[in-house]
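Every protein chain except one is present and positioned as in the full complex.
Coming up: chain A.
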Amino acid sequence: MPVNYSGKIEDFFSTLRILDEQGHIVDQQKKPEMTNDQLRELMRRMVYTRIWDQRALSLNRQGRLGFYAPVSGQEASMVASEFAMDKGDWLLPSYRDIPQLVWHGLPLYKAFLYSRGHFEGGKYPVELNAVMPQIIIGAQATQTTGIALGLKKRRKSQIAFCYFGDGATSQGDFYEAMNFAGVYKAPAVFICQNNRFAISVPVEKQTAAQTLAQKAVAAGIRGIQADGLDPLAVYAAAKEARDHALAGNGPTLIETLTYRYGPHTMAGDDPTRYRTDELTNEWEKRDPLIRFRLYLEKQGIWSREDEEQASAQAKDDVAKALKQADGVPKQKVTDLLGNMFEKPTQNVQEQIEKYGAREGDQR
């Protein structure tokens, strides 16, 4: 059935918030049903992700990692939405969405290999339903619709989750994906993480629309805006969108209002050129880890020890993953050529022989 929007845009796209900055529940009715173990696990993952991000930045500065897009500030938006996914659901991330990939089952050392540009970093375990991080802004959205339509045709109880940023909503692919998914009622969840800047361009210069969530209206699908620093709101929105799709009602666009504390990527971006420290400080006060920690401590289900344990685990795992990545053999030109076609074409075969002979000499 078509989604019914009548009334004011603001009424439909007011921000879903469940947990305020002091860790108080402000919307008891919308509070998702989660066990204490689930709440603790979500907090553990967010802490782990923050520590891992800090380690990744420092490894990048040491030249031990390659391409890396920082995630601090976006932990609730990333980790809590992935938390709503089923193991069998498909994940289509952008290049920043490495945490979701890891929590969905990508071994950490593979994420590091991807960062370094090693093809083994894109060779996923068979049980992991995910597509490699997308570089072209918005391209993963149309692929998500294809996967979702395939899941529907196969009558599977799985959903395709797609992640992109605020900048992607200016792309044709973003709209094409939602529009196709709406027409086919494909079981997809599109998550737009609005961190306010597409590299340097503020969201106000991407669109004249009041919200990004309302762009769902044009495609005739569900749209919802959530406080992206509130893990409970993000989880509730993602869970509801998943249930909606699973029930055969089609896709949802979720806009999460969030912020990245760091630069766009570690390849020379300087955020002081386009945003003020005051703005960043203001967002840091709403930090997702702080408010979730306060909430869990009040419930008596999170302690300093838990925090230290999660942090130590992250550091330990990063060290191990780095060692494992270092141990993967260097790639050869013949590996690259060998992954072009099922059976090498004549030109590729000739080049495999040529480079193979040279690689043989080097041994």
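In the analysis below, a contact is a pair of C-beta atoms (placed from the backbone, for glycine too) under 8 Å apart; a residue touches a chain by one contact, two chains touch by 3 or more; residues count from 1.
The rule is short, and it goes like this: contacts and distances are computed from a predicted model.
Student: What is the protein name, per UniProt, of the chain that does not appear here: "Sulfate adenylyltransferase subunit 2", "Alpha-ketoacid dehydrogenase subunit beta", "Potassium-transporting ATPase ATP-binding subunit" or "[NiFe] hydrogenase diaphorase moiety large subunit"?
Tutor: The record names the chain that does not appear here as "Alpha-ketoacid dehydrogenase subunit beta".
Student: Out of A:Arg61, A:Lys87, A:Lys153 or A:Lys205, which is the one that touches the chain we can't see?
Tutor: Reading the full complex, the residue touching the unseen chain is A:Lys153.
Student: Considering the complete complex, identify which of A:Val26, A:Met132 or A:Leu246 is in touch with the unshown chain.
Tutor: A:Met132
Student: Touch as defined at the start, partner being the missing chain; which of A:Glu120, A:Asp269 or A:Glu359 qualifies?
Tutor: A:Glu120
Student: Considering the entire assembly, which residues of chain A contact the chain that has been omitted?
Tutor: Spelled out for chain A, the touching residues are 90, 119-124, 126, 131-132, 136, 139, 141-151, 153-154, 160, 172-173, 176-177, 179-180, 183, 336, 338-342, 345-348.
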